[in-house]
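Every protein chain but one is kept in place in this view of the complex.
Right after this comes subunit A.
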Amino acid sequence: MAWLRKLVGAVIVLGGAGAVAGWVLSAPVRLDAGTIARLGPGDAARGKRIFYAGGCTSCHAKPGAQGDARLELAGGLELKTPFGTFVPPNISQDRKDGIGAWSEEDFANAMLKGVSPSGEHFYPAFPYASYARMKPADIADLYAFMKTLPAVVGKAPDHKLSFPFTIRRGIGLWKLLYLSPDPVIALPGGTPDKVLAGRYLVEGPGHCGECHTPRDFAGGVKKSEWLAGAVAAEGSGVVPNITPQGGTKDWSEADIANYLETGFTPDFDSVGGAMVDVQRNMAQLTADDRAAIAAYLKAVPPHPNGYPARKPAS
């Protein structure tokens, strides 16, 4: 029976080692000192552009808010996804209910690493997998701009998730697979600055890929089908393919830029669904920014639609 005891012992040791490894691997990782040093003091005026590029208000404003109320970032919207219902929190300047007490370093750790000041993982419904590609200086500017926004009292309700998604620590393993500051699309040397600027806006702050790219079983975006369109994570319907093989293939760069500015497609349909808020944010950017986004969208690899063909009318 000695062999059995040894086997059991080995299993316990291995299992224990696996658990320890999993625990270690899933630990929240904060920014290194070098990145923190590059944050520097932010500029609120420049941060306003980043705020609209990042679309913060689309999820964090109170549902249905219009006009200046969109700068009251009290949270409370319900994002109903296959993983459960995510509720964007209060990120207003309230020191208790919002993020008014956060340091610039706390804010950078949230944006670039998905880690809260208390050292917990955020759920990637907060699109830090995209924001991780942002420049530290832009994070600092955004922090400075957010400091100018009003404090709103009141916590948003908690997420409503079911097991195993209730275990935040598991997100650490998800991050090992999907969190990286590297660009999604490698562009060759000599790529025009305009396209590179567009890549930064689309892949980083704009987080376009979060909705426009299909996801795998673990909820990570499939980089092999980047921007190919996807079944909408919320409700019914689809998010369109915006690669050069999608519905926008006949649009010129000027058409794309004009759509982002005015909400009109080249054949004068209008923007709809969740893109309405996005377009209103894009309209706040500069004409150069919209032109850069358009140039990048024309430069990405073409893909067939990342969602099933529409069923014939019944």
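Methods note: a residue touches a chain if its C-beta (ideal position, glycine included) is under 8 Å from a C-beta of that chain, and two chains touch if they have at least 3 such contacts; residues count from 1.
We take it that contacts and distances are computed from a predicted model.
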item: Which of "NADH-quinone oxidoreductase subunit K", "ABC transporter permease", "3-isopropylmalate dehydratase small subunit" or "Cytochrome c-556" matches, in UniProt, the chain that is not displayed; value: "Cytochrome c-556"
item: Among A:78, A:106 or A:277, the residue in touch with the chain that has been omitted; value: A:277
item: Hidden partner chain, residues of subunit A it touches; value: 232, 235-240, 247, 258, 262-264, 267-274, 276-277, 279-280, 309-310, 313-314
